[in-house]
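A single protein chain has been omitted; all remaining protein chains appear in their positions.
What follows is subunit A.
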Amino acid sequence: MAFRLKLVPDNTKIDFFRWQWLTAGISGLAMVASVIIILTMGLNFGIDFKGGTTIRAESSTEFSVAEYRDALDGLDLGDVSITEVFDPGFGPDRHVAQIRIGTTNDTGSVTPEELNRIESALRAVDPNVTFAAIESVGPKVSDELIKTALYAVGAATIGILFYIWLRFEWQFAVGAVTALVHDVLVTVGIFSLFQLRFDLTTIAALLTILGYSVNDTVVVFDRLRENLIKFKTMPLIDVMNLTVNETLSRTVMTAVTTALALAALLIWGGDVIRNFVFAMFLGVFIGAYSTVYLAKSVVLWLGVRRDWSKSEKIAKAERDELSGTPFQDTP
């Protein structure tokens, strides 16, 4: 008998609905909490969405944030924030600061004169400073970027909703989209809670979470549909438990492989994309949770038509019956 690593034992019979009110309650609470946190604490928008300029200053000698701040305070730039960036990949002679400056005009990006003043002010306090990256977005574009980002998330949600509705029943679509909204909302909530920078790449991460979460849910639904046809008389709740148990190994397996890949990126991928990877990393776990505990609960509450005989699926059911021994693994 060869060794096989199995995080999930064979033939699990976990009752996923035993605590369904608790788990659904946690999800509901997390969503409400996220909305409240987002509304009260706001999001730490990056320049993509708020306009402004960020400068990544690198220096071979140690610097103090206060020193930099003093240098820039005299320039009358408005809102300036300076944070020091740490990364395990940096050597001892590498010190990085992220400087953010609010917008100073009402349409365009930073002017060359302004940039010159900032650069020379910083050079005056730290002659070793270099400017590894300078990005500037005018408020006119940032307004549009945030709109497009919202459209993108909305359009993707609707597209997915429509596809699942087409392939499954409407209850499944509602269930999948509830799970998806849950995942996105809670992720954004966590970004708000810890005031992590929220920018265009975060949106890309959210859209990926969206795709991943649905991917996960759909695989379970696919099996649920199959089992609903196979076990026509079994109570819905039991069919669902059976389905989740059958697919549990796969859910965990995929979550772990994805998480492994993302963890490598999180640790060794550098500080530039850390926020982006962190959002996806969160999303994988929240997505796995919502697949197991939320999506199908919604389908259960909505109820689902059990009489499949009038649909075109009867053909498939008959094929299944002919193609071999029916599934025996009743709990």
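The rule we apply is simple: a residue touches a chain if its C-beta (ideal position, glycine included) is under 8 Å from a C-beta of that chain, and two chains touch if they have at least 3 such contacts; residues count from 1.
Simple rule for what comes next: contacts and distances are computed from a predicted model.
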Legend entry - Among "ABC transporter permease", "Protein translocase subunit SecD", "Acyl-CoA synthetase (AMP-forming)/AMP-acid ligase II" or "Oligopeptide-binding protein OppA", UniProt-listed name of the chain not shown: "Protein translocase subunit SecD"
Legend entry - Options A:Leu200, A:Val244 or A:Val292, residue touching the unrepresented chain: A:Leu200
Inset, instruction - Consider the whole complex, including the chain that is not shown, and state which of A:Val80, A:Ala121 or A:Ile134 touches that chain. - result: A:Ile134
Legend entry - Per the touch definition above, residue among A:Leu75, A:Val125, A:Ala152 or A:Leu302 touching the missing chain: A:Ala152
Legend entry - Residues of subunit A (touch criterion as defined above) contacting the omitted chain: 1-6, 10-11, 56, 89, 107-110, 112, 115, 130-138, 140-141, 145, 148-149, 151-152, 155-156, 159-160, 163-164, 167, 200-201, 203-204, 207-208, 210-212, 214-216, 218-219, 221-223, 226, 246-247, 249-250, 253-254, 256-265, 267-270, 272-273, 276-277, 280, 323-325, 327-329
